[in-house]
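Structure record follows, encoded as structure tokens.
With one protein chain held back, the other chains of the complex are shown just where they sit.
Here is chain A:
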Amino acid sequence: MANIIGAVTTSHIPAIANAMANKAEETPYWKPFFDGYPPVRKWLNEKKPDVIVLFYNDHGLEFFIDKKPTFAIGVADEYHNSDEGWGIATIPPVTGESELSWHIANSLVDDGFDMTICQEMKVDHGLTVPLSLMWPGNNYGHVKVIPVCINCEQYPMPQPWRCFELGKSIGKAIESYDSDMKVAIFGTGGLSHQLDGEAAGTLNRKFDLECMDKLVTTPEELTKYTNLDLVKIGGAQTVELNMWIAMRGVLRGKVTELHRNYHAPISNTGAGLLLLEHEMPDS
């Protein structure tokens, strides 16, 4: 049984990559955001997870709307970043974990989640920014990453309850994997924000903080929202909360909050950071 040791949630916006590239972490604008990260980096460096299952959404690098998977999983040994069109630096290849990825994919489809299974998959800022944040200098090559991509762009998109169920099914798959490897789960994106329309700039600090509380203690409550609820409460891209909810679904055992930070705004978003420790369920 592989051991799910914990989870991290983090923002993944491109502005973070630019801030790191421009060495702006200590500026007054960015400091309250970046100051949240050292405890998480320390935990990762101490616990040394072998594998990260990373929930993110593609923003038009790998997937176009010619064929838009609702849920996709990477099963490759390596993933590449690429030019996204607006100037964030391309980062080094990301190491994959093919065998466990296929195990999860097999288990998910048997469990009723008809995944798009990807042997080649360009990974965009949704996946790369969190890795750069956790391992500054892009020193993440030693960690094996399993990308799980959720459609947050085009309706119909999967509802929060469904994303939670996806996470649960991935949790079961990891638990049934015959290995002593250590696995951490990343939920990326969010929280409240809106990029498009006359309502651009929508933010909801109160809701973000409530979400962070509920995510730790009563995640089922978050599954009662519809995507449209999230749009109305926090803005159009608040649906990225689905990646956090999916992450939480994976954690079927005891969850303890070790660290959190919340800062808003960074660029147009409310940025939440959580570090959760997980004890494996008895059965």
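Quick note on the criterion: contacts are C-beta pairs under 8 Å (C-beta built on N, C-alpha and C of every residue); 3 or more make two chains touch, one makes a residue touch a chain; residues count from 1.
Keep in mind that, in the parts below, contacts and distances are computed from a predicted model.
J.: Which of "Raffinose/stachyose/melibiose transport system permease protein", "Protocatechuate 4,5-dioxygenase subunit alpha", "Pup--protein ligase" or "Nitrate ABC transporter substrate-binding protein" is the UniProt protein name of the chain not shown?
T.: "Protocatechuate 4,5-dioxygenase subunit alpha"
J.: Which listed residue (A:Asp35, A:Asp83 or A:Glu99) would be found touching the missing chain in the intact complex?
T.: Touches the omitted chain: A:Asp83.
J.: Just name the one of A:Ser98, A:Ser179 or A:Ser267 that touches the chain not displayed here.
T.: Looking across A:Ser98, A:Ser179 or A:Ser267, the contact with the absent chain belongs to A:Ser267.
J.: Any idea which of A:Glu26, A:Glu46, A:Glu198 or A:Asp282 touches the chain not displayed?
T.: A:Glu198
J.: In terms of residues, what is the contact footprint of the unshown chain on chain A?
T.: 13, 15, 59-61, 64-66, 82-87, 153-156, 194-206, 228, 231-232, 235-237, 263-265, 267-268, 270
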